[in-house]
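Heads up, the thing below is written out as structure tokens.
This part shows chain A:
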Amino acid sequence: MDLVFGKMLDNLIIIGAILFCLGIYTVITRRNAVGILMGVELMLNSANLNFVAFSKFRWGMPDGQVFVIFVIILAAAEAAVALAIILSIFHNFGDIDVDTKDLLKE
Partner candidate 1 sequence: MLGIDFLGSQFWPLLILLCPLAAFVVQIFIGRFLPRKGDWVSLAAIGISLLISVACFAQVLIKKDPHFTAGFPSYQWLTAGMFTIKMGILFDNITAIMLVVVTLVSFLVHLYSVGYMHGDIRYSRFFAYLSLFSFSMIGLVLSNNLLSLYIFWELVGVSSYLLIGFWFEKVSAANACKKAFVTNRVGDFGFFLGILLIIFFLGKTEYGEVFNALKMSRPVDFTEGWLTFAGVCLFMGAVGKSAQFPLHVWLPDAMEGPTPVSALIHAATMVAAGVYMVTRLYPVFTPDALLVIAYVGGFTAIFAATIALVQNDIKRVLAYSTVSQLGYMVMGLGVGGYVAGFYHLWTHAFFKALLFLCSGSVIHALHSQDLRDMGGLWKKMPITFVAMTIGTLAISGFPPYFVSGFYSKDGILGATLALVMERPQHFVLAIFGFLGAAFTAFYMFRLIYMTFTGHPRDEHKYEHAHESPWTMTVPLMVLAVLSICSAGFFSGSEWFGDYVQKPESAVVMAHVPAGAHEAVAGSEAVHEGGHSTEHAAHQYAVILSILIVFISITLATLTYYHKFKKISAEKIAERLKPVYNLLYNKYYIDEIYEKFIIRPVVRFTKLCSRFDSGVIDGAVNGTAKATVFAAFATGQHDLKVIDGAVNGVAQTVIAAGKGAGMMQTGRIKNYFAWAVGGMVCILGLIYLLLLRR
Partner candidate 2 sequence: MDYLSNFYSNPEIIKYLRDVFLGAGAINQSHILSLMTFVPFLGAIIILFIPRQNKDLVRAVAVVATGIPLLLAAQVFWVFYTQGGAQMKFVEMYDWIKPFNIQYFMGIDGVSAPMVILTALLGFICIFASWNIEKGVKAYFALFLILETGMMGVFCALDFFLFYVYWEVMLLPMYFLIGIWGGPRKEYAAIKFFVYTLAGSVLMLLVMLAMYFNTNIAEAGPNAAQHTFNLLLLTNQNMHIGILQNFDMRLLLYIGLFIAFAIKVPVFPFHTWLPDAHVEAPTAISVILAGVLLKMGTYGIFRISFPLLPDMAQYTSIGLAVFGMINIIYGALCAMAQDDLKKLVAYSSISHMGYCLLGMGALTAAGMNGALLQMFNHGTITGMLFLLVGVIYERAHHRNVDGFGGLATKVPVYAGIMGFAFFASLGLPGMSGFISEALCFIGGFEHDYLHVITAVSTLGIVITAAYLLWTFQKIFLGPFNNKYDNLQEINGRELFTLVPLGIIVVILGFFPSIILNIMGGGINTLMNIISKGAGHWSW
């Protein structure tokens, strides 16, 4: 058991890293704003995974899991705001393709 759980942390970190990279990949490659939002969710969750993994297998303390709950809540709020922005973009431009939007340059 120790053997299994001793390696558990490494596995979880690797899974988290893979998830994070996938998220980044999604964010960078997707032109659809909703896709990007999903990539961001992926990255957030990879971080959550790390929190939980360290909390359980490294320190044995609940702090990390509490953090995860906060993150999930904030992610929900963020998703709400982000979706609102996307909706607003869709209203203003007629699409949600981020590659054509460079208002930040101004």
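Criterion applied: all candidates are chains of the complex that A comes from, given by their letters.
Operating definition for what follows: a contact is a pair of C-beta atoms (placed from the backbone, for glycine too) under 8 Å apart; a residue touches a chain by one contact, two chains touch by 3 or more; residues count from 1.
Note that the coordinates shown come from a computational prediction; the quantities given were computed from them, not determined experimentally.
Asks: Out of 1 or 2, which chain touches chain A when the complex is considered as a whole?
Replies: Of all the numbered candidates, the touching one is 1.
Asks: Inside the complex, what are the residues of chain A that reach candidate 1?
Replies: The contact residues of chain A facing candidate 1 are 24, 27-28, 36, 98-99, 101-106.
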